[in-house]
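The complex is shown incomplete by one protein chain, all other protein chains being positioned as in the whole.
Chain naming follows the written order as A and B, and within any one chain the residues start at number 1.
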């Protein structure tokens, strides 16, 4: 049983190795080989899940140590795996959604000549992501953490011939590296504090360390989470990451990788529980991001970027919940799973729309597509209802719980957080309705593409629609199923712990308030985009709209401060190196050279002048000798 | 009298160098194969050393050889290896065949018919000569013997840099091919100055031992034992002065900021294989000697100098990385990246923790392999286009995907991606530093962000984007080139996932060094978790 955990990671890794080293022979069969390896890891995950279910609730952990990785002096890092309910949840989500998206990509990437490599990268991503969630120590988690970063880099920049894609990939990796820096400092702090960075000892003995140290660790972990999960202030890469192929956006930048930050915080719950200041930072980041992402999502005309803003915002909810401590961990993960379903479904739907519309991404040039793409419309619509929290669907259950928990934080803080979460829900309803109306309703606003052809929207092939249908089913029922008898809560509680919050407002009031803001949001969107015709080119818009289109000026800030500043710094350093550091040395050389140049003039090549110096020298010597004698 | 394995390991390439140089002018190919065979034989000998070496044995040095050499001055021919030396010898012996294969055609005569001039024989003979000297520098436990070969190495290196630069017509930043001799002279002068200062310290050491022990000695072990027994007592100022003399030479070789400026010139102007020889093999002698001579001979002075050296290495890390970002020339970029990495190595050594020093020694190995991979692929790329300027490339991955892929792997190793070898060593250095100097550790961590920046910017500008006109039709890696790169990448992966075979040889040697400087690792705040269980 334990050995299977290693195999879980190795299977997709093997797939990646086969596909990336296999050469052109595998070009044709590559997609299916990749899908096969993904399905294999799904099968292994299912076996492990069955195994865990067969045990008692308190005994549902599996540990395995594969081999000693870095044994140096007092420093020991093992390649060891730890599978408990929390990791299992992630494993199922990753392998499940991963396999579906492999299948979808078979259709989506059918005409790309480099699709073998695409599937190799996807498999590599699965391996790294699985390693991230089953690692039993922070250093191995870090390996997976950077591994998913690499896979994300390769996949965002998959269409490397486009400079924008290559730039976006680079940006994603570098911004993530800033977060990674946080994670590595956190690991170092753990090592100096606990002498180890294995989950077991660190989390068990977290309370024994000083609060200052724990706060530092917590803040560094939060920095890491901000990078990977695209939270303010490291969120700028996610919008650009939409340059990657749409299945990538669905898998990596919606369902799995970007939620790794939530995993990290939930996994390190023991540290955060003992460091209230760090928790405050976490909830602040979550609340700010959920509004930030939602506002950005309202202004974007690019369907994928609107969804990316939404992803940011939804992860903000999860981070917020995770920062609330034991009253929120379970709901963070529950929202993460349901979000995995509906957001992946929405992205796949968007991909399907783009597939039918000659890769057009501007929603203002869609319209009226519901008749042409019925399956896409229905699945997308269900995802839409789920994300805005329509009663009975997945998002309703998971998001509602988070809003309740936010109020239950208590005090002024509770009111602020709860209010932010409610406001976020309203904006979510608004921008998602906008996406829905612009894409599937209204009149056709189709425009000819670069070759002058009008798009002929059509339903996508079976390999693409089946995953969409499966995910739509998940978006509809997952939340409800999880809430029956609180199964999800009871499943996760042994790992994350759970505490009931004491909300100043009753659960019913919260639900009612959520419904009210939902209706308001939908109504405003309907008034703006449903009732009147939509212009094909975006109007200039208010100051806020224009700022939101530019990601609330965050990129401009980065550009001016970091990019320009960095350019100036490196340029001046190059100058310093050349003129100052090297200049001192070259200056010495030059002055010696100048001196010898002057001395050289004495050697004029005339025998008689040499003779003069000889005679002169002899005379001086004799004179000196005589003088010495005399003295 | 046991079998002189260490002497043989150094003698084989030395004799091979003479033999290669003697091959008649018309038989170029024979000379190449002869040199390659010799380097492979050396590799076998290095492997035998690794097998015969027993990590758990008592005593600092193994496979020792000792003969009187210059009796009047107490100079002895003393060889011996510890875990660090044996691993670094293996690294040098491993890289030389790849360097030769990569530079297989670098020294072919430009026009046929010049029968008296034999550049090919010279090129390969010089490489073997360097190998012999590097190996014996790693083996020498007599300070004077070490000094001789540490300095003599400069002669073949000078000719390799100055005599076999990049092919004429290559576009460089300055545009002038005559920069090569400037680079070679700069290399020579920097290292000579360092070496001469070290010579003064070597003589000073002799004078001190002669004064206090009656007979002067250069033997590392004798001096260390005499100090431990209290027979040799260096005055604080003397010890510090001697330490600085040694350290200066090694800091030039390493190279540490601000003594680094020879490296970008030398690496830029030399052919890619020679650049690898400089940074991956020869420079390692500098950092190795810090561990073996500075720390063991002058433990107190080392501790005294630590704060300054830590700061200098931090500057090296950040400064090297920032300058790498600002470079327009591919080879100079790799050179500045190397400066940054050498900063990490020196930082690890002087953090005085077992993680730091293990990390630093492992880093020497990993940096050798990763830089070799990146630089050699860069060399293949440059030889195809005849330009070192980044701006002259674009979209290479479209026409030469294997080349681009291997270049990316080399780059990822350079930015220490987990799963590849350099990550392990870099993290060890960081942890080791952090546990003693938290601020320094945190600042050094900035280096990993900058590393991502210069590697990915380089990759983006050269490999991605629309295919440039001049790049169109560029051939992908040939079989010989792939044979060079593939094993290096395999090694990077293997050591990234399973570094234990190397660390278990290094570990006892590091523990020995740590005990020499009387330093113990800082204890964690929460008491030992293992003990509590």
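Some observations on this one:
The criterion applied here is as follows: contacts are C-beta pairs under 8 Å (C-beta built on N, C-alpha and C of every residue); 3 or more make two chains touch, one makes a residue touch a chain.
Rule of thumb we're sticking to: contacts and distances are computed from a predicted model.
UniProt records the chain missing from this view under the protein name "NADH-quinone oxidoreductase subunit K", selected from "3-oxoadipate--succinyl-CoA transferase subunit B", "NADH-quinone oxidoreductase subunit K", "IclR family transcriptional regulator" or "Sulfate transport system permease protein CysW".
Taking every chain of the complex into account, the absent chain touches A.
The residue from A:67, A:557 or A:615 that touches the chain not shown here is A:615.
Set against the missing chain, the residues A:508, A:543, A:607 or A:627 yield one that touches it, A:607. Touching the omitted chain from chain A are residues 600, 603-608, 611-612, 615.
By our rule, only the chains that are shown with their structure count from here on.
Against chain A, in their complex, chain B makes its touches with residues 186, 189-190, 257-258, 260-261, 319, 322-323, 325-327, 353-355, 358-359, 395, 397-398, 405, 412, 417-419, 423-424, 427-428, 430-431, 434-435, 438, 441-442, 445-446, 448-449, 452-453, 456-457, 459-460, 463-467, 497-500, 503-504, 507, 510-511, 521-526, 528-530.
If you check the complex, the residues on chain A that touch chain B are 20, 67-75, 79, 139, 142-143, 145-147, 150, 153, 157, 160-163, 165-167, 169-170, 173-174, 177-178, 180-181, 184-185, 187-189, 191-196, 201, 205, 208-210, 213, 566, 569-571, 573-574, 577, 581-582, 585, 589.
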